[in-house]
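One structure follows; several queries about it will come next.
Every protein chain except one is present and positioned as in the full complex.
And now, chain A:
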Amino acid sequence: MFRNVAELVELAKTHNKKISDIMIEQEMEVRNKTREEVFDTMDKNLTVMEEAVERGLKGVKSHSGLTGGDAVLIQNYIASGKSLSGELLLDAVSKAVATNEVNAAMGTICATPTAGSAGVVPGTLFAVQNKLNPTREEKLRFLFTSGAFGFVVANNASISGAAGGCQAEVGSAAGMAAAAITEMAGGTPAQCAEAMAITLKNMLGLVCDPVAGLVEVPCVKRNAMGAANAMVAADMALAGVTSRIPCDEVIDAMYKIGQTMPVALRETAQGGLAATPTGRELEAKIFGFSLDKKS
């Protein structure tokens, strides 16, 4: 069993395998399952992701009315041909938003690694597939590779916003996606780790400050930027750029930052954007109380 990214990459290198192979084999061993059973479960998760994106791209609205419809706006903008950052990147962004809008509307999603960060991995996968034309198996491998890196973060740091801030949620998701994009595009296991490190470095310190305590503002847009971050970092790693700080040390830094983060900025809706005048106003409106009555 691999405990950190260095061991994961070493295992893949030594046996001349992909990161996804290492994760698939470990899962078979730990759960005492056949390869087919492990793939079947992942296939069901992939189907849930496909259905969520499809639903989000048609337009949804959350119960609070705070989020919904932005995925459609971005798709329309892409279709206008005027996009500046490129169609593939924006497609990933819109599909990440689509998934997270469905999540905010209490729709069915697959947590990757959490529900609040569920947009990034499928968003990038469904955008990149238009360029790389992966088989179904390659799409499932994308999820296993994401899972391998998420597994390391979850066991050595945290994937919970309440424990480690949004860096632990969308930050982890973006790192996981970056590594998976890199593998799908033909990068080496070491390049996958570089992509993860570069991404997570740029998500460090990200607080979890949901307005009204809802997984909506700013969560949906953070999924968008997590997807963009993952795409750019994957490209950088594929170009040969490396992280000066090794991936495991970045994960460790993320954990320590999370530990020192004030409780107000860890999913309690007591600080950050949640505590802005507008954030408080929205909270009062949604939950039907007047602001001066809330202590």
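Criterion: contacts are C-beta pairs under 8 Å (C-beta built on N, C-alpha and C of every residue); 3 or more make two chains touch, one makes a residue touch a chain; residues count from 1.
Quick note on the criterion: contacts and distances are computed from a predicted model.
Considering only "Protein-methionine-sulfoxide reductase catalytic subunit MsrP", "Binding-protein-dependent transport systems inner membrane component", "L-serine deaminase" or "Adenosyl-hopene transferase HpnH", the record for the omitted chain gives "L-serine deaminase", by its UniProt protein name. Considering A:N32, A:S80 or A:T135, the position touching the chain not shown turns out to be A:N32 (whole complex). Considering A:Q75, A:S94 or A:T114, the position touching the chain not shown turns out to be A:T114 (whole complex). For the chain left out of this panel, the touching residue among A:L132, A:A154 or A:L204 is A:A154. From the options A:G59, A:P134 or A:G213, the residue with contact to the chain not on display is A:G213. Residues of chain A that touch the chain left out of the display are 1, 3, 23, 26-27, 30-32, 38, 41-42, 44-45, 48, 64, 102-116, 118, 121, 143-144, 146-148, 150-151, 154-155, 158-163, 168, 176, 210, 212-216, 263, 266-270, 286-287.
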